[in-house]
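With one protein chain held back, the other chains of the complex are shown just where they sit.
Now for subunit A:
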Amino acid sequence: MARSLPAPRWAMLLSLVVLLGCIVVPGFAVKHKDFKTCEQSGFCKRNRAYADNASSQGASWSSPYELDPATVHFKDGVLTGVISKTTTANEKVRLPLTVSFLESGAARIVVDEEKRMKGDIEMRHGSQANKKRYDETEKWTIVGGLEVSKSATLNAQSETGFTNILYGPDYKFQAIVRHSPFGVEFQRDGQTHVQLNHRGFLNMEHWRPKVDGKDGESSEDESTWWEETFGGNTDSKPRGPESIALDITFPGYSHVFGIPEHADSLSLKETRGGPGNHENPYRLYNSDVFEYELESPMTLYGAIPLMQAHRKNSTVGVFWLNAAETWIDIVKSTASSNPLALGAGSKTDTATHWMSESGQIDLFVFLGPSPNDISKTYGELTGYTQLPQQFAIGYHQCRWNYVTDEDVKEVNAKFDKYQIPYDVIWLDLEYTDDRKYFTWDPLTFPDPKGMQQKLDETERKLVVLIDPHIKNADKYFVSEELRSKNLAVLNKDGEIYDGWCWPGSSNWVDCFNPAAHAWWATLHKFDKFKGSLQNLFIWNDMNEPSVFNGPDMTMPKDNLHYGNWEHRDVHNVNGLTLLNATYKAMLERKKGEVRRPFILTRSYYAGAQRVSAMWTGDNQATWDHLGASIPMVLTNGIAGFPFAGADVGGFFHNPDKDLLTRWYQAGIWYPFFRAHAHIDTRRREPYLISEPHRSYIAQAIRLRYQLMPAWYTAFHEASVNGTPIVRPQYYMFPEDEQGFAIDDQLYLASTGLLVKPVVQKNTHSAEVYISDDEKYYDYFDFTVYQGAGKKHTVPAPEDKVPVLIQGGHIIPRKDRPRRSTGLMRWDPYTLVITLDKDSEAQGSLYVDDGETFDYERGAYIHRHFNYRESVLSSEDIGTKGPKTAEYLKTMAGVTVERVVIVDPPVEWKAKDTVVVIEDGAKLASTASLEFYEQESGKASYAVVKKPNVGIGKNWRIEF
């Protein structure tokens, strides 16, 4: 301490507070030194320096990349050409360019390096690694949407030095390709929305041989070109420097979203320092980050390089298809012609800088114009979220660990005893025999089948952990087969890679190898995974992959995968390859018994939504982590992977009753709703919590189950058009600038439900932002909130999570509490209707068997509910298939038992019946209607008793 001032009293108090704080919360924190900063990551450092150099030169900087006009060729929606890079040594490097204009309205820009493509390079250290830039990320990620637009056309009015392509719906889109320096501007309706290489940061590190003792000749800093050491591990970098980078600017856009996974706000922050900004770029390098910190650009377990930029009434996006380590810098600049007119007249540009360690430049550009459009187009490429089995949307009870099969059965019984519904119980690591997957500990789980049968009695499921690290042990059939069949990941010398994970010395299955998929499928078969039954599903954890003794807690980058691709090339997609293998394995467990697989993953990449659900990894039992879970789940949703959730209760440490209760009240709004806890925490199954909190938690869980029809419908919607299941404010109201940064409240799909979970201690009300001038009704007591563009105070006593229903919706519910979702199948529906300003309301419902793929052959019910001019009707919006009739027959007994109309016309006071007309019925019937007034401030409501209309039928109720 340099200052010699006497320590004032407050300083002592402060240190006391700090000390006490340390006692309350054990001093765990993320181990920063285990994970790289940009400065410690050679290519990030180099590209930032490159950008700084370009910026500092200002207008005099010229990007050394030129598109040779002679090579430019446009045919059938595809533009090709060769970009020529002039090196510092004044050599020319040929970089083939392909720009495809897709039927969906997306454009794809691919840049590669000719020399590497041809394999015309020398590898250092005699490495066997593939010489090419990795071009197979697409293989794991893209499943469609690549149809090239035949109608895209050259714009005859291109200026000299430019090639302009008109494309998209009604030729509203235009790509302006500038030849020198190379750059592309994307316009919609004549306005520029996305600019590539606008700032001249485009950089593709060409191949060059290592020249020793050539000091002084080059001005470039070669210190990170040939070798990098981190965490005691030296990366041999056999191909030398090979990074790619590109600046992408969104002019006039002040918000960018997406690029999960980070524990940060929904609206991404600037990353080049300054107050409230990050110092490091957002990093995407799937890692097992222990005790991760919040409000950080630090990488986490998964990566989806999809970014949305949003401004009033316009959303555009980019998808950076690269599986190598990636860093993204974000800066925003506000320009204003009149410096005094900051605010209203000012225009903010958001400029981003994408840097990847290796691979091609492969970029998709989406021009919107709505967030929905981005979700849909991106989903066409990478696939929509899978329609899960119904149980997967129920409540999942997990803990590290339920210790015996008897323990599992007892937890199961306790839920019934306390009448709290749940669908799935989970087994973490310790069920295995000595951490060998596909085995059971013979002492603690002597009767796995009996346990699963018990669960099956109430249609409940078991999920067990299966990780990609295979214990390196003799007499362990999985390990023996992995090695003898040569299906493991290799080290740089081509030997089976050996690292440390849960079982100690382990090998990793290499799911880039098709043969590994076939083998992985055999392991999951009922006769091989002995003791597993049909109601067992899989949790793939540690698939970043997590390696306890590896750099960045993962594999060395020079490890080799199938096809001799270096781990550096494929790292971020590694987790997904395992999921693909498991998904296929789950389909093939037994012939003729195909059920939709359920897999939970920690690591993911674009495309993982097709096969899995994700959770936000090892969070902590703190209010901050509860709060952070909302933007994290929302971000995943807009990045096309909506089946997401955080560990309810917090993984590490013990939540107190208040926190746990609030976490359940928030967690029921995660699409993936699972409670989980670390092995060192106290047991916290909901029934163990003392009253009144037990009831509060039970109410929250039952609320989730009550809304199950709405949830399932939301999942269905996501599975056919990619829309998020829970949606952020800007997504719902793209025109309301005040709402763009709001990330602490959410909407459940298009149900009209607006939720603001309480995430602060001792807080008993919530400020809910309402964007429009519709009436919003409190879900529980129909209190009316109205007033656009401002926050409304909604009471939130401890037993209540603030939920509002926007006017204009019809929400399907099932109000009878059951033990599991499966047992709700035959229950009747309640429809809750809130009328909008025009006295209208809409809603939809999707129902199927919740298990099989029969829905693909028409075995489902899809209804659109419409309330208009005092008539409520249900119409079929499904498409008939061979199994439709049969399914409808099984559902014939399922009806609507109740219709609740919130805020009905006052004239209904005089009404006591409504007319019910069902298709196929000979005569119209009536049902009774009761009108209930409430005190002022709360809406009156009317209840139709037992209209008894079939859920699968066309019908009308006339009021």
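Everything below uses one rule, namely that a residue touches a chain if its C-beta (ideal position, glycine included) is under 8 Å from a C-beta of that chain, and two chains touch if they have at least 3 such contacts; residues count from 1.
Heads up, the rule we're going with is that contacts and distances are computed from a predicted model.
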Hey, which one's the missing chain according to UniProt: "RNA polymerase II transcription factor B subunit 2", "Glucosidase 2 subunit beta", "E3 ubiquitin-protein ligase NRDP1" or "Protein DIS3 homolog"? "Glucosidase 2 subunit beta"
Touch with the missing chain holds, among A:180, A:564, A:934 or A:954, for A:934
Could you tell which one of A:469, A:792 or A:819 touches the chain left off the display? A:819
Hidden partner chain, touching residue among A:78, A:123, A:146 or A:403: A:403
Write down which of A:515, A:679 or A:906 is the residue touching the left-out chain. A:679
With the missing chain put back, which residues of subunit A would touch it? List them for me. 28, 290, 400, 403-404, 406-407, 410, 417-420, 429, 441, 443-444, 457-458, 502, 548, 618, 679-683, 695, 698-700, 702-703, 706, 779-782, 815-819, 822-828, 832, 890, 893, 897-898, 900, 930, 932, 934, 938, 941, 943, 945-946
